[in-house]
Every structure is written in C-alpha cells, then in structure tokens.
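First, the structure itself, so that you have it in front of you.
Note that one protein chain is taken out, while the other chains of the complex remain in position.
Let's turn to chain A:
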Amino acid sequence: DCPGTSSAQAGRAAACQGCPNQRLCAAGGAAADPAEAAELRERLRGVKHTVLVLSGKGGVGKSTFSALLAHGLAADESKQVALLDIDICGPSIPKMMGLEGEQVHQSGSGWSPVYVEENLGVMSVGFLLSSPDDAVIWRGPKKNGLIKQFLRDVDWGEVDYLIVDTPPGTSDEHLSIVQYLSASHIDGAVIITTPQEVSLQDVRKEINFCHKVKLPIIGVVENMSGFICPKCKKESQIFPPTTGGAEKMCQNLNVTLLGKVPLDPQIGKSCDRGQCFLSEAPESPATSSYRNIIQRIQEYCDLHHFQEEKII
C-alpha cells in the first residue's frame, strides 16, 4: 500500500518497490535518512527558537511580517536573529532588508549569512542570483535540495531566533522545511491572512496542514485590516471581512488571533527601499500593532523554552 507521497516513508517503504514514482518520491523525502537528520541536528544545535511564517494565500504580507519580526527581535542587541527566506521562486527578503545585490560568501565553516546588523543575519536564494531578471525555474526536488543546503551548509552559529519566511501554499517547500527541521525543533508557526474570505479559505487549508504535520500554531495575524484615509481620517475596508475576518475564523478553529495590522502606504514604501518600517514610522498605528504581535510571539517562545527546560 502506498504510504502517501507526502509521507516521510515516500519512496522508501516496501510497497514502493516497482512503483514508477519511486525515484521521484524518494528524492523528495527529506530527512527520513537518519544520517542526514543527525547532520542537520548538529548544524542547528545553536538555534534556540524557530518560527515559521506561513500562509495558504499569496501576497498577504508574509515576507513583510518576517522582515519586521526579525528587525523587532534584533532590536535587543543581546539577541542573535537569523532570517531564512525559502521562497525559491519569488525571494522578496533581500530587497526588504536593503540587501539587494549582496552575494553569499563561503568560509571554512560553510556559507556565511549576509548581515544587516551584527546580530541580524539573512539567507535567501536571492543572494545566489546574479541579475534581478534571473528566474529560478525549478521543479520540487531541486527546490528541496536547496532548502536542505540552506539548513546544512549555512554557518548560522548561535542563534536566539530563526525566522523562516515561506512561499504561499502547502507543497514541497513547506513539507521539506517541516521535515528537515524536525531534526531540530520548531516552536511554532505564525500564519498571516488578510480579512477577506478569498484569503481565509486558503488559510484554513494552511491551518489544516499544520495540524497534519503536527506543527504548533503560535497564532494568526490579520494584515491589511482596514485603511484610514490620510486626508479625512475615515476608515475603509478595502478587503472586506465578509465572513467575519480572521477573528471569526480563529474562534471557529480554536486558534489564537495575535493581532490585526491596518494598511499604511508607508509599509510598502519602506519595504521597497529596504528600510525598517518600525523605525521609519514609529507613530503609525500599524507599528504599534506589529510591536504588540512581536511581543506576544516572544512571550510564546520564552514560555515554550521554559516548558522544555522543565521537562529536562
């Protein structure tokens, strides 16, 4: 009986012998190999907390949120923060962090992340491309291979927070990162949505994905939640929450709503210029929303760590 193409046993089970897809499944199956798992565990030993930023839906603000979460956590100079961008086809993180054009350097201990600040390092396929027009036209197995390299070959060092920005969906990248990081551990996932049903219907699938792969959900962020006109100060719902928005969805699915972030034209501008929005617009309501959410994530991670220590 087929173990399922998304199973850790894909391509490796006894039933797979002779199946025409066996080679393909085995290529996608990640750290089912215990030697590989041990290697990854060793490499990621210095990482204290890992947070995945997910969404079923594209364009809701995952990369924006990942970048600001990384900046927010790195504001504490005693913390070491790492931001890993596994969106292989559409890597937005280099531009948002003001690192466009940077390249990755090799050292004896592996690939060196590109540092924005001393305590904030970044890795993305964007750094491996030589031109902004270069397209990464890869099928799943090759994407998985690169993600494994990012985890195995990058010299992350001692890291307090590893933030992983993902592409939209529930496919190769998502299965692989969960499988590879199972060698280490993941504190949980932050799921981003916008208020409308078109987004929520994809995000419910993402929540189901998390349950399927036993990934804890730290909570949901409702982004682009309302717009205040800078002239008349009246609010408009550009992406209307016709089915109750993230609030209703979180209630129904028993998931925490971490917060709502309003639309602010300065956010897009800061991202385009590679500046940190939180520093550029400290008075914006969006900034206080972000800061509250970042704090709640930090508290979740600290509690998680504490509970793990208790178990030991």
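The definition used in the following text is that contacts are C-beta pairs under 8 Å (C-beta built on N, C-alpha and C of every residue); 3 or more make two chains touch, one makes a residue touch a chain; residues count from 1.
To be clear about the criterion, contacts and distances are computed from a predicted model.
Enquirer: Looking at UniProt, which of "Rab-like protein 3", "26S proteasome non-ATPase regulatory subunit 2 homolog", "SCNNG protein" or "NUBP2 factor" names the chain we cannot see?
Expert: "NUBP2 factor"
Enquirer: With the full complex in mind, choose from A:15, A:38, A:238 or A:303 the residue touching the hidden chain.
Expert: A:238
Enquirer: Tell me which of A:16, A:40, A:53 or A:96 is the one touching the absent chain.
Expert: Result: among the candidates, A:96 touches the missing chain.
Enquirer: Tell me which of A:103, A:201 or A:295 is the one touching the absent chain.
Expert: A:201
Enquirer: Considering the whole complex, which of A:46, A:110 or A:141 touches the chain not shown?
Expert: A:141
Enquirer: For review purposes, identify every residue of chain A that touches the missing chain, sorted by number.
Expert: 5-6, 10, 21, 24-25, 28, 56-60, 63, 88-90, 92, 95-96, 132-141, 143, 167-172, 174-175, 194, 196-198, 201-202, 204-209, 212-213, 227, 229-232, 234, 236-240, 242-243, 263, 265, 268-269, 271-272
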